[in-house]
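What follows is a set of notes on a single structure, which appears directly below.
A single protein chain has been omitted; all remaining protein chains appear in their positions.
Up next, chain A:
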Amino acid sequence: MSTDVVKPILQARDLVKRYGRVTALDHADFDLMPNEILGVIGDNGAGKSSLIKVLAGAVIPDSGEVLMDGKPVHFRSPLDAREAGIETVYQDLALAPALSIADNMFLGRETRKGGAMGKWFRLLDRSGMQKRAREQLSALGLLTIQNIKQPVETLSGGQRQGVAVARAAAFGSKVIILDEPTAALGVKESRRVLELMLDVKKRGLPIILISHNMPHVFEVADRIHIHRLGRRIAVIDPKDYSMADAVAIMTGAMPPPPMADEMAAA
């Protein structure tokens, strides 16, 4: 592999996380390369949620370290991770249904008008935020959404997912994590979201895709990280393996291939 030239943008080494007697992460490693879509698959309870939560700052590991651009980082909260440039789109979307698309995209990061009105009266720059929200959505080909001021609850599931991804793409400067982005969507809407992921990748942002949907993972992922029993047991190239192989490795029915990356990184 080309790890000598291209350094991973986000890494985790030797992560351990225990909940009482349950070991969710058992010396798990993780590597995300720049400008790739990395699929993360694993059986239920394999620890992939814990892994993602550590990367997103939602869970603090018992031991092990997370590195961004080769430098150790310590996330105490999701806000820390976000400030470091990692945006997460949660499975339940984390959008406020009654607020407008523009309000949701800038929720928690509103921009104020310049001058005295913004400084002293905290006046929001609503037109500016709406303009930027519209730009962001059209950049991702999402302008079928008719009105930036309409409440999110009037959107379809795919459109909501689109807003959530657009928000992540607008603010994520380094990495975007998508947790089961197509789980609640219909066939057509899933297609739209997958296409959206490729668009985001084209703009140079790497994506971590957690999904149970093998066809979706195999369709868009450049590499697939397979998690089993709390650790990474394999990273495969979807061109070299079939979905059945991936499931077999994931469930332990097939011995994992040797880890070229890990040896190179170690």
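Basically, a residue touches a chain if its C-beta (ideal position, glycine included) is under 8 Å from a C-beta of that chain, and two chains touch if they have at least 3 such contacts; residues count from 1.
Basically, contacts and distances are computed from a predicted model.
Of "Aminomethyltransferase", "Biotin carboxyl carrier protein of acetyl-CoA carboxylase", "Allophanate hydrolase" or "Fructose transport system permease protein", only "Fructose transport system permease protein" is the UniProt protein name of the chain excluded from the display.
Among the residues A:Lys17, A:Arg82 or A:Arg228, only A:Arg82 touches the chain that is left out of the figure. Interface note: of A:Val22, A:Ile60 or A:Leu198, the residue touching the hidden chain in the full complex is A:Leu198. The missing chain, though absent from the display, is touched by one residue of A:Arg112, A:Arg132, A:Lys174 or A:His212; that residue is A:Arg112. Within the full complex, the residue among A:Val73, A:Leu123, A:Leu229 or A:Ala248 touching the omitted chain is A:Leu123.
Residues of chain A that touch the chain left out of the display are 36, 78-79, 82, 90, 92-99, 103, 107-110, 112, 121-124, 126, 138, 141, 143-144, 146, 150, 153-154, 188, 191-192, 194-195, 198, 219-220, 222, 239.
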